[in-house]
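Excluded from the complex is one protein chain; the other protein chains are retained at their positions.
The chains carry the letters A, B and C, assigned in the order they are written, with residues numbered from 1 in each.
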Amino acid sequence: MFEPVRVGLIGAGRIGSYHAESLALRIPQARLVAVADPAPGAAEKLAGAYGARPHTDVRSMLEARDVDAVVIASTARSHPELVVAAAAAGKPVFCEKPMAFTLADADRAIEAARVAGVPLQVGFNRRFAAGFAEARDVVAGGGVGTVQLLRSLTRDPGLANPGGVPPWTIFRETLIHDFDALLWFAGEARPVEVFALADALVAPEFKADGLLDTSIVTIRFDSGAMATAEASFSAAYGYDVRAEVFGSAGMVTAGEPAVGSMRHYSAAGLTRRTVRGDTALFGAAYTAELAHFADCARTGATPAVTGHDARAALAVAAACVVSVQEGRPVRLAEVEAA
Amino acid sequence: MFEPVRVGLIGAGRIGSYHAESLALRIPQARLVAVADPAPGAAEKLAGAYGARPHTDVRSMLEARDVDAVVIASTARSHPELVVAAAAAGKPVFCEKPMAFTLADADRAIEAARVAGVPLQVGFNRRFAAGFAEARDVVAGGGVGTVQLLRSLTRDPGLANPGGVPPWTIFRETLIHDFDALLWFAGEARPVEVFALADALVAPEFKADGLLDTSIVTIRFDSGAMATAEASFSAAYGYDVRAEVFGSAGMVTAGEPAVGSMRHYSAAGLTRRTVRGDTALFGAAYTAELAHFADCARTGATPAVTGHDARAALAVAAACVVSVQEGRPVRLAEVEAA
Amino acid sequence: MFEPVRVGLIGAGRIGSYHAESLALRIPQARLVAVADPAPGAAEKLAGAYGARPHTDVRSMLEARDVDAVVIASTARSHPELVVAAAAAGKPVFCEKPMAFTLADADRAIEAARVAGVPLQVGFNRRFAAGFAEARDVVAGGGVGTVQLLRSLTRDPGLANPGGVPPWTIFRETLIHDFDALLWFAGEARPVEVFALADALVAPEFKADGLLDTSIVTIRFDSGAMATAEASFSAAYGYDVRAEVFGSAGMVTAGEPAVGSMRHYSAAGLTRRTVRGDTALFGAAYTAELAHFADCARTGATPAVTGHDARAALAVAAACVVSVQEGRPVRLAEVEAA
Partner (left out) sequence: MFEPVRVGLIGAGRIGSYHAESLALRIPQARLVAVADPAPGAAEKLAGAYGARPHTDVRSMLEARDVDAVVIASTARSHPELVVAAAAAGKPVFCEKPMAFTLADADRAIEAARVAGVPLQVGFNRRFAAGFAEARDVVAGGGVGTVQLLRSLTRDPGLANPGGVPPWTIFRETLIHDFDALLWFAGEARPVEVFALADALVAPEFKADGLLDTSIVTIRFDSGAMATAEASFSAAYGYDVRAEVFGSAGMVTAGEPAVGSMRHYSAAGLTRRTVRGDTALFGAAYTAELAHFADCARTGATPAVTGHDARAALAVAAACVVSVQEGRPVRLAEVEAA
């Protein structure tokens, strides 16, 4: 039996707290030893709940001898710099999505991990969700033949505070999951062009602040395959994440908003429950991705989803931003050249 | 192209009216030429709607030269006598279930058809319902292996007039469908013993009149297979008929109360419609059984479901009556010897 | 009781034959009296099967005194001219989709019916399919709130003869159904811009002939709502037509490729059947739309789906053609101005 990987967590917000609980309680091969967050008291509170050490100075945690690996769950803007710093400290890194907001930043993060020789994993949790992984296995095994049409969508139960959301969030923080899923399902095929529509249909009053809450994106691949990605920031029925892959031999789907085996039949017809939050849908996937990271951190293996995947999804998101700004299809080559 | 079979219908009640419409409009190989019903005006009204000839005297219709075949949809009590009369007139007979209330009457009906050399089909419509027929095909093709456990159930949307229902209706008119379905799925296996529970849970005030509205029956077959049949006369969510066959290689199910492809997701979860009436569930089966009868009447072929099937299901029902009366398991051999 | 509407059918091909059977056998309020088809023997064969009169000259049938109404199921190219001729003869017209290939032709057909004062119905059968109609009722009743995202798709089991298919068929004959469905679900909202991708992924060898077999279209509405329409000419698992409407209060879906109540559980998991052909999926809808037409022809009522709906869907298709030709989003106003 090997020793658990000692993990330092950066970021004590919502997803950080969930990861802390997973690292402390749900993943035998990991141990939460430290939590860093610059907000006064935040690290203390979260670290204290699990007997870990708090840091308000992130750098001190990165340099700590008893921290074998780092999980980054801080605000998105800080991600690339922290990946670089963690890599420079020789620590394997798990970085929540998005890893970066620009391709240049993504490249720096990837290069830092490469130079340091540390595993760099990105938080595209759908890859670790059972239904999605099974669907991917069917596709990879030829079960749908040559992939021709793909779809991925994300609908959140609702924005608590639309005012705090940075511009282009729908592409860079939400649809980035769908872009990764589509690229993952598409296999060797590379995206060549995107066309994006986005608007503020849920909260029109925040449109002036740049908050777009509803979007449809089409992606054309070099194989000829075509994909759509859809997002909404407000689904009345819960948390809805689905994928569909259609090809010459069939179709596979993953995700469904109805959940659980209970069915109630009454004068009103049949009623079932729907998924109400991301941890209900992806709790097991959040755990599985960190368990995988702990394994990679221990063995040095390349994670199943890396900085390169983060960069590929980001390139699609970047092209979407241009597409919305200019109202036209945008080639991926354009954003690479930018 | 052959001439349509000219059909005379006996009984202008609810199911008779549905059969009239099917014969007149939905089945090219049949034509409704006459309707007989002793109730004043009933035959006139129904026959008139489809350009057929009304009879108040059933005998006159049975003897009519232009009636090639007879469909019996009159009150249950009249069935065996009418089968005998129709057969004596040399007419192929379709008889609604139950064909008889006693094994002796069933034997007389079967013998009459045999002597006359006419096809005798019984209205076990589930055999013609797509989901049930597909399930039977899977079972007959070995898809569940050796049959070990079976289940069949019937739940009606509700009794309009419990007062008018004769005693033992739940076994002889409702569960008779389930008994036939179970025997059909069981293939060569023969029922050897039944145990029945029945009570007035829906309308306790009619229990004194002998109306039992809720029942569970277990049946043991000579193969070792075991079955349950369930019925209720009042399902709040609609019309629910299902079957389940389990064996050494798997399981097949047929029937489901939720219906249609529409799904509504809202803050209340997922909602679907349920089946609300027997014609919504079995309309196509009612048509298909009569189309099959018309074919058999024309060609002289033995129907897929005959008087022998009616008798076999009736024997189970008869054993159920004794089982409830005496509170014990009853062997089929007992009712045969009675 | 009223007399059945006497219908003359133009076109004895696949869908014409299905409509002939419906008119002759499945729709009490209609009667098939004549069939016209210029192909030698075609009208004779189809008319003969149902005791109707054959015409090789369509004009003679349009002028026949015993023809109360006309159903056009001939090749698409002939539709507008035949609508005009039937209207000129004072006959109510049911025209299979597409009613026209150009907006000018569509306008001519609509105007002819208007001047003649005859009902003009178009064969958008999905509106008469139970699951779709129930979904529309939910949307119209506010069950999904303000519509924000829509999806419609069509996947055929496979092209028998790709060589015979005219260019732009995927937009003008297949996706036209999806465009109509999306406009129907969108209610008052009007489409303002489309962006279309289309390619020959199923049969690349026919791309040079202009046959595109796979497509994704996005549509932006004046309400801000966004839609996607998808089509493929070759689905290995059968015939797949679905719709999804998402809004501020929920989602409704219609259509599902799995069909029937039979479920088979074995060592291979759960297996269900899928829909294998259009009549299996839409047979009842084909009947219902003609029954509706017969009612409108008798009473003079405006059909639930008219030439205006055909034109609106055609405008979207026309914009798609330009979008593919020029690789850019195309405003509906552009094709109106063309």
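Operating definition for what follows: a residue touches a chain if its C-beta (ideal position, glycine included) is under 8 Å from a C-beta of that chain, and two chains touch if they have at least 3 such contacts.
What you are looking at is a predicted structure, and each value in this text was computed from that prediction instead of being measured.
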item	value
Of C:T274, C:T287, C:T306 or C:S323, the residue in touch with the unshown chain	C:T274
Of A:S78, A:T253 or A:T279, the residue in touch with the unshown chain	A:T253
Residue touching the undisplayed chain, where the options are B:S17, B:S74 or B:T214	B:T214
Option from B:M99, B:A116 or B:M251 whose C-beta touches the chain left out	B:M251
Missing-chain contacts mapped onto subunit A	1, 25-26, 28, 49, 130-132, 134-135, 138, 143-144, 249-256, 260-267, 273
Subunit B, residues in touch with the chain not shown (by the definition above)	145-146, 148-149, 151, 155, 195, 197, 199, 201-202, 214-216, 218, 220, 224-228, 230, 232, 234-237, 240, 246, 248-251, 257, 327-329
Where the unshown chain meets subunit C, residue by residue	236-238, 240, 257-258, 265-274
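Just so it is clear, only the chains that are shown with their structure count from here on.
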item	value
Fitting subunit A to subunit C on CA atoms, where both chains share a sequence, rotation angle to nearest 5 degrees	180
For subunit A paired with subunit B, centre-to-centre distance based on mean C-alpha positions, whole Å	57
Chain centre separation in whole Å, for subunit C relative to subunit B (CA means)	39
Residue numbers of subunit A (touch at least two other chains)	236-237, 240, 257
